[in-house]
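All protein chains but one are shown at their positions in the complex.
After this line comes chain A, so read on.
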């Protein structure tokens, strides 16, 4: 203790300097708003950065919990969305075709069962006779592409004979020159992205990338996009050409489809039935 006291008194200049210097700095920072703000800001910066680092680490530890809550929220939102869409889709969407003065109405339906792996694929939708669906109506995909025809209808459900079926045949044209053809999935074809356009007249030139649309002669409205030619001018034994095309419809991810109601379908059928075959 005595030695310590001797030590301090020998170097009293230094210790006094430390004391007075600290008092001076303290006064400076305490009484000058600028110096105080700088001190506070820089210390806040240091503290803030430290907290930020800590936070990043904490966030990582909490990821599992956050994921769970997000998943729960997602499920809740999805169920709400489902309720909303069912309300929404009970209404018919009217599309006025001003060119041919034909009136089509589209009815959205949810696909409840789908098959793509068989030779003859049939899917089921959640709309039936209650919603005004009749056999033979055209079905199209939400964004672009055709799906098929309504086959059988019950009160609340209907089956669709999809394009991926050996009996399905849709009247199509090449968009650039209106050359007629028939769209079929094709014998021996099991690729759900591919189909064939057949019975194209021999003098028509097809090119890769030509767009194929519906002709409007069947129950499909005219101009629905079907696909793009990838292999044109395949010669067949008859007097017609064939072409291979890539379908716009992705049957594997189909969730909703539109059933096309043609108001003049009955009238047309009745009129055409007057014409006897082989007259």
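Heads up, the rule we're going with is that a residue touches a chain if its C-beta (ideal position, glycine included) is under 8 Å from a C-beta of that chain, and two chains touch if they have at least 3 such contacts; residues count from 1.
Just so it is clear, contacts and distances are computed from a predicted model.
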Exercise. Considering the UniProt annotation of the chain absent from this complex, which name among "ABC transporter ATP-binding protein", "Rod shape-determining protein MreD", "Glutathione transport system permease protein GsiD" or "Sarcosine oxidase subunit alpha" applies?
Worked result: "Rod shape-determining protein MreD"
Problem set entry | Touch criterion as defined above, residue of A:7, A:20, A:57 or A:207 at the omitted chain | A:20
Exercise. Touching the left-out chain: which of A:35, A:115, A:154 or A:178?
Worked result: A:35
For this session: Please give every residue of chain A in contact with the chain that is not shown.
Result: 12-14, 16-17, 20-21, 23-32, 34-35, 38-39
